[in-house]
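Only one protein chain is missing; all other protein chains are in place.
Each chain gets a letter, A, B and C, in the order it is written, and its residues are counted from 1.
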Amino acid sequence: MSEEKKPMATIYIMGKAYKVPNTLTIMKAIEYAGYRFIRSCGCRGGFCGSCTTFYRVKNDYKLYVDLACQKRVEDEMYIVQLPFIPAEKPKWDLGKMKPTTDEVIRIFPEITRCLSCNVCTEACPQDIEVMRAIQALRRGDLEDTVNLTFDCISCGACSMRCPAEITHYQVFQLARGLYGKYETIPAKHLVERVKEIEEGSFDDELSKLMDMNVEKLKELYKKREIEK
Amino acid sequence: MEVLYYPGCSLKNTYPEFEKSTYAACEKLGINLVEIPEWNCCGVVPSLATDNVMRHLGAVRSFINAQEKGKEIGTNVVVTLCSMCYNVLKRVNLILKEQVDTLKNVNDFIDDQPDYVPELEIVHFLSLLKNVGFDKLKERIAIPLRGLKVAPYYSCALLRPDRPKGVPIDDPENPTVIENLIRSIGAEPAEFPFKTECCGNYHIVFEPHIVEMRTKKIIGSARSENADVILSPCPLCTYNLQHGNETLDRSEQVPVVFFTQLLALSLDVKSHLSTEIENQIMKKIGGKKFV
Amino acid sequence: MKKTEIIEGYLGYMRESIEVVEKTREKRLKETFPLMSLEEREEILKKFHPDYKEEAKRPVKVGPNKGDLMPHEVADLLEAYPLAKPKDIDLSKVDFNVDILIIGGGGAGMTAALWANYTGVDAENILIVQKLRLGDSNSIMSQGGIQAADKPNDSPGLHYLDVMGGGHFTNDRKLARRLVSDAPMLVKWHEDLGVIYDKESDGTMVTIHGGGTCRKRMHSARDYTGLEIVRSLKDEVLNKNISILEFTSAVELLTDEQMQVAGAVLYNMETQEYYVAKAKSTILTTGGFGRLHIQGFPTTNHYGATADGIILAYRVGAKLRDLDAVQYHPTGAAYPEQIVGLLVTEKVRGLGAQPVNKNGEQFVYPREPRDVEASAIIRECYERNNGIETPTGMKGVWLDSPMVEILQGEGTIAKKLPAMLRQYKRFDIDMTQDPILVFPTLHFQNGGVIVKENAETTVQGLFAAGEVTGGTHGKNRLMGNSILDYSVFGRIAGINAAKHAKKAKIGKLTLNHVTKYKKMLKEAGIETDRKAPILLPEYRGEKVLSHTLEIF
Partner (left out) sequence: MNELAERVKEISDQNVYSCYLCGNCSAGCMFTDEMDTLPHQVIALVQMEDKDALGKNTSWICASCFVCSVRCPRGLDVAAIMEALREIKIRERGFRKIDLRKIKDIEKLPQIAITAAAQKFTW
């Protein structure tokens, strides 16, 4: 199909109308329109959370949030991006903390203001049940909080919508850190292997392999058994 | 008997002994508490603003979850232990029963859950015990706490305000339900003029001296009545009273325990009292159960 | 069913092929396609791997690697002029004077910063400059996992054999040995930082196979492994108060009269101001070159993967290796158009999904080393013509993802591949029910700056770690060894840069190497207005670009 014949959509980038092919993602459409990203563009694959985009569509009061790299444009879309979440990151030392909600509240007392309005959940482009996760934390259920928020990419859309001014993505990072550090069982075999390596248990094996010529190495490689 | 149970943040985070002693007692009494799944924070203090229903949402979401769970197990009774939670939940539920517009408003706003049909009954655990009957309870007591003098501290949230009608669990000016409980477990209630006075509530956060002023008076009153312990239904009062105790000389302090802990002790199940307090009590009643 | 009608994400004619795939599924569940012999591998690579296309490469004309074959896209940048003229930069005014300058804030950069800090360099004496936001990198995108030989049936030796075999025995053996020996220690470090790896209830790591592994040693955190590690690193870097400059790139390294690297000229991408950053040790952790779109391939890489590091290093005389070896990940998304080129993690195959052609037949062992697997898919699409063509004219083969649910139990994809599931759901495709269409995509820069075992480059004062370096993986990296690479060598770079900073004496700052490089370009007869590094790719619409005026 030639460029001109492609079905087009009209989108409003910060209020200005542009015609763009309707198969593009918001990100590619903004570029097509002539913008070059410095901010609001990162991994382009749905992992980094930098391209959070707020939009409305015609005849709809609802405010939508999606990642620009993961959302296809629609006709009559009114778009603005969130280049930065205005928030300092509070500092903490996980090593000196306990895995409790009280510790999280010590850093983020504002989570006690959660109104259960659930607007955060509506805002999350990762479909995380954000309010549920905050409330799980209030219930002292760190594990539930972690499981609910594991897919959080810290885009901060929730935090821009929250009437209680919670910066959820930071709260969840702390919760996951505490859980990971204190509430998961350390892998025993890992500790043992680190010790074996430190003691030099594999030095001979490795040195032998290092000194081996390529042909012999290839032989060994071919002969290695693949674990089922 | 199977009822729905709303724990609240304190029982899960601050005072697990309150919940654990209750579970222990309930098992003995044949009461099955079914925790509401995914309950939300109630907000602790009810919003008195009539033009802002946002602050009721946490309670309503818990009602919805309770309602759905209730359908499964066949009950509409929600029991609370924390008196602050009780006050908020009771009040909001009554408002929703009375005010059709408010109910519609919150149901419309909460579009991600089923509608709330205000048919739940919010009951404080003390009322539940009262309904079971203190006489009947008395029959189950294994270790009567004879000789133990207990100051019944109601504080505010179980008694006030009577608006919407039906919030108080007893007469706001002269309640007796805790005294009845104390008697049924074999202990002696102290005459306690400060039993319905306020501990200072949330002022502990920014104006702790207000709480200190209040709790010193309350503890002093209990002490002058020779109370061995103060019995509390409220985690916040308990915290504030303990804070008050810390500002006093050891000789002037009166230990504060949750009512369910004494109940559990008298039923000869795990009270989750601190060893020190449990020993003190057992010594006082001449019991053999030294931990 | 209409051929052009869209049914649950797929066009009608694709649905017809999916039906065939469904028909053969039961039979395939019991079959394993045989592994290729080393000879077969060599043959298929020569015939189908894009690296073996002679016309895609040329010998570079200048510098330490003069005469080495490189993709045109890389040679173009090595044979390009600097962005800034040395005489326009006032080196007498130093804006940042630090012990350690780290260029690139992805996994390698943050790991290096933390270990430099652990080694005794104060947080304020470490500066990370990052073109995008801290952590926005390929590191955060890696899904599959990290390899470490930490199970009783495994050993660093077996891991070493896999690394060497995957790299076709072209690896720097010392680096490979370091990679496998330090692996368990780094995973342990992550565990201590609070990284939540997938574990059994008794704490045992859940490990699976990756392409080219003989033991199940891939540790993951669902399919957000990179995200989970990077956000933990980022949190730690911020907690330690390490200095960070975001939206700032390094446009040139600085040297002193002794030709030691002594920092860099930085460029604030937003205000266009430059800064002079003086450092006793400089660490390059700039990542790779995916966004150069070698041979026009789509890429899995993040926006800033533009090869800046190798350009900067090359200009100060650092030697490079293996830049002719480009890794095409066998399974990039080929459909829908919106996500073409994005990664379909190898973990999908690790959990049992088979690549199958339009007739529902297997044509390759699902977990050959990446280059071999990619070549087999290219062969299936173009020589044997058994691919499925998309509306944009691309071809791909099916990756039979519903097999994961059958083999590992219903709900496995939601639990172990939430990112993949979400990505397809966004475009109405349910990968638990339907296969997904894949084709190789540009994934990794196998080669890069030559480093010694201590992460130092061939130039004094310059260290490097992660994808910007070459040697560890030889001509082909295995899955799960890139997180490992930046972890192991990020740590080593941090420690050794810290040690070096303690004794280094930096003289007068110069850009003499740039002047010299320009002279070299002129002498080689390179007349061009190409400039490098390019910092960010250019994706603006052609119509716009052909109508721009530079007025402000």
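Here, contacts are C-beta pairs under 8 Å (C-beta built on N, C-alpha and C of every residue); 3 or more make two chains touch, one makes a residue touch a chain.
All of these numbers come straight from a predicted model, not from anything done at the bench.
Across the complete structure, the visible chains that the omitted chain touches are A, B. Shown as candidates are B:Ser10, B:Thr80, B:Asn107 or B:Asn245; the residue that touches the absent chain is B:Ser10. Among the residues B:Leu4, B:Val44 or B:Leu262, only B:Val44 touches the chain that is left out of the figure.
From the options B:Tyr6, B:Phe125, B:Tyr239 or B:Phe258, the residue with contact to the unseen chain in the full assembly is B:Tyr239. From the options B:Leu94, B:Ile210, B:Leu248 or B:Ile277, the residue with contact to the unseen chain in the full assembly is B:Ile210.
Chain B residues in contact with the hidden partner, per the touch definition given at the top, are 8-10, 13-15, 41, 43-45, 47-52, 55, 82, 84, 156, 159-163, 172-173, 197-198, 200-207, 210, 213-214, 235-236, 239-240. Seen from chain A, the chain kept out of the figure touches residues 101-103, 105-106, 109-110, 112-113, 138.
Heads up, the rule we're going with is that only the chains that are shown with their structure count from here on.
When every chain is represented by the mean of its C-alpha atoms, the one lying closest to the mean of all protein C-alpha atoms is A.
More C-beta pairs in contact connect the chains of A-C than those of the other pair, out of A-B and A-C.
Ranking all chains by how far their C-alpha centres lie from the centre of chain B, first place goes to C.
Centre-to-centre spacing of chain A and chain B amounts to 41 Å, using the average Cα coordinate of each chain. One simple way to say how far apart two chains are is to compare their mean CA positions; for chain A and chain C this gives 18 Å. None of the residues of chain C touches two or more other chains.
Residues of chain A in contact with two or more other chains: none. Note for the complex: chain A touches chain C at residues 23-25, 28, 31-39, 41-48, 50, 70-72, 89, 91-94, 126-127, 146, 150-151, 153-154, 173, 176-181, 184-191, 193-194, 197, 202, 205-206, 209-210, 214, 217-218, 220-222, 224-227. Chain A makes touch with chain B in their complex at residues 100-102, 112, 114-118, 121, 132, 135-136, 138-141, 163.
For chain B in complex with chain A, the residues that touch the partner chain are 7, 9, 12-14, 38-41, 43, 54-55, 57-58, 60-61, 109-110, 112.
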